[in-house]
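The structure follows.
What follows is an incomplete set of chains from the complex, kept in their original frame.
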Amino acid sequence: MYMENALENFEISISSATCLKSNNTIFSDINYTLKSGELLLVMGPNGCGKTTFIKSICGIQKLEEGAIKLNNVDISHGDSQHLGNFLYIGHKNSLNDSLTVFENLEYLCALDRSIQNNIKSEITRNLSFFGIENYKNYLVSKLSEGNKKKTSLTRLLLTNKKVWLLDEPLSYLDENGANKVLKLLNNHLIGGGIIIASSHIDFSVDIGNSKVFYMDNSL
Amino acid sequence: MIKTLFYKEFQNYFRNLSSIFLPLIFFFLIISIFPLLIGPDKVLLNKIVPGIVWITIIFTTLLSSNNFFKDDYNNGYLETFLTSDSSVEFILFLKIISCWLFTCFPIIIFIPLVSIFFNISMKDSFIIISTLVIGSPVLISIGIFGSALTLGLAKNSILVPIIILPFFIPILIFSASAIESVSSGTPYEMQIYILLALLVFVLPTMPYLLKYTLSLSINN
Amino acid sequence: MNISKIANLKFFFTKTKNLSKFLGYLTFFLMLGGIYWGLFVAPSDYLQGESYRIMYLHVPAAWLSLQVYMIMAFAGFISLVWKVKIMEIISIQCAPIGAYFTLIALVTGMVWGKPTWGTYWVWDARLTSELILLFLYIGIIALYSSFSDKRQAVKITSLLTIVGLVNIPIIHFSVEWWNTLHQGPSVTKFDQPSMHISMLLPLLYMFVVFNLYFVAVLIKRVQLGIYSREKKSKWMEEYLNG
């Protein structure tokens, strides 16, 4: 059920989602429905469960109860067909220190079936969006923290996935970089995508169609 | 896509082309340590050479599969990888194959040379090579499985060997028995068939087992 | 930018261009002479016959395998302590040459071993430790090539090289600690004055020639090393263009 361009009726619904970790309830009974073009900004104090919540949507974190539905099909038992709609970028960058920026992106894109066209030229072209084109052949281990983040966010420009799951996408970025990310998010929403992002800065004001979900059940 | 991924798994090893020779040098180092420890008695040495070769392969396997997924786990690649819509099992299969190709395989192709050093007959050397070719991919698979099992744990360099060594035993028994049979002139086909059966069973199922194990590990 | 440090490399690169060429030709002809001396002029051995003549390759190569290592460690030490750039390059460029001499010593030793000991290889301490020296050289090269940052690589490999010095006395004294096959009858013969000079002189000559060969190759390699490190620098571009 890979949704090519049928964005119109695209919808994610999270119903009574509950998550346990080593017998602690991290969150319970969360209900949300997101339609094409909407952003859900997850906010809340450290340790409230933002990361866990975002991970549970794409199945990295298994839910104890509840369901994640994509157009009314329950996907919380993780089959890879539906995973085709999610792009997750978390706290960690998924970058291999001993490969270059270009190689890392190449291999990450090779895992992403929504990318059909010539990856190599696309990557080269898109590196300049965040201004890291000069680092193309740098080993990732030699990048600064912010440039690592920019490298991994460059995947947003390359993918055609419909749902973006972004965990603190603005961390470590300079002002210019952060603004570019916001621009990207806006574009994706305009294109009919869905975004679930966490942040400590409320950027929902800069974004067209957004809801803020304030989590607060820290220990 | 597949080509790129294939290339990636290989590139990890290929980045320094010279590093394909490393397992070989390791092998020769181990080989040359034994005479030092056991004494230069030729008859004694010749008797235990097949054993030494197998021991070397076992340690190569232990060392190269130890922490096999650790880096990918730490940098978050494993999460991305396991929840991707590409063929996770196939890539895991590639990982096993390329690990074998760059650690055990270089050693195996140099066994004829070692045979000359230790005056081993063609026939014996042939059966050693055969058992290694069939057995070592299974060892590597088991080693990698062990490292997937212990992924969430703090560094413990000895735990994985302890977990997986018992699984090595069947392969060692059949291989040793095949080598023994050849040098004593009794039939050895049976043992080879059993080894082949193990290989044919383990290699295709391991990626599924690995995927399941890994997805348990990231979901902690 | 510290000008003296750059000038250092530049000086070496520009001044030794012709020297290495000259040394190369010189060693070639001296080597021919040495081979003639060793193979045809020197007397044959009363015990080993003609096979002993491989000594003229084996012994100098074996000596150089140790000597080059010591030079490498010395250069490494200077580069670490006084941060002399040229020493960094000299140190690491010694490694392949040393490995090469070690290999020659091993191969010629094996070839010599067949007629004298009846086997190509025995696992005695001298032979094993020389083999280990080869592995040490290879380890150093492998470690160096594993680093992408070559300045860092030199520092780290220099450390390894210096620590590796402990193996040199062990190789040298191994025959005394472990009395086995190596160096049996051929050495006692040096004590006999009748054979002594006529065999020793060509040996010493070959040793000098091997040393010249080493210096010639080292200079060439260091030039290449300087080139690959400084190819983007200004003086190199100026030098190559003008």
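We call the chains A, B and C, going by the order they appear; numbering starts again at 1 in every chain.
One rule holds for everything that comes next: a residue touches a chain if its C-beta (ideal position, glycine included) is under 8 Å from a C-beta of that chain, and two chains touch if they have at least 3 such contacts.
The model shown is predicted, which means the values in this text are computed figures rather than measured ones.
Overall, the file's complete complex carries the labelled protein chains at copy numbers of A x2, B x2, C x1.
Assume only the chains that are shown with their structure count from here on.
The greatest centre-to-centre distance from subunit C, using averaged C-alpha positions, is reached by A.
Chain B has the C-alpha centroid lying closest to the overall centroid of all protein C-alpha atoms shown.
Subunit B and subunit C, compared by their mean Cα positions, are separated by 36 Å. Note on chain placement: the centre of subunit A and the centre of subunit C lie 57 Å apart, centres being C-alpha means. Residues of subunit B in contact with two or more other chains: none. Taken residue by residue, subunit C touches two or more other chains at no position, since every residue touches fewer. Within the complex, the subunit C residues that touch subunit B are 120-125, 128, 131-132, 135, 138-139, 141-142, 145-146, 180. Note for the complex: subunit B touches subunit A at residues 1, 4-5, 8, 11-12, 15, 71-72, 74-77, 79-86, 88, 215, 218-220.
Residues 2, 21, 55, 58-62, 78, 80-81, 83-84, 86, 88, 90-99, 103, 106-108, 110-114, 119 of subunit A touch subunit B in their complex.
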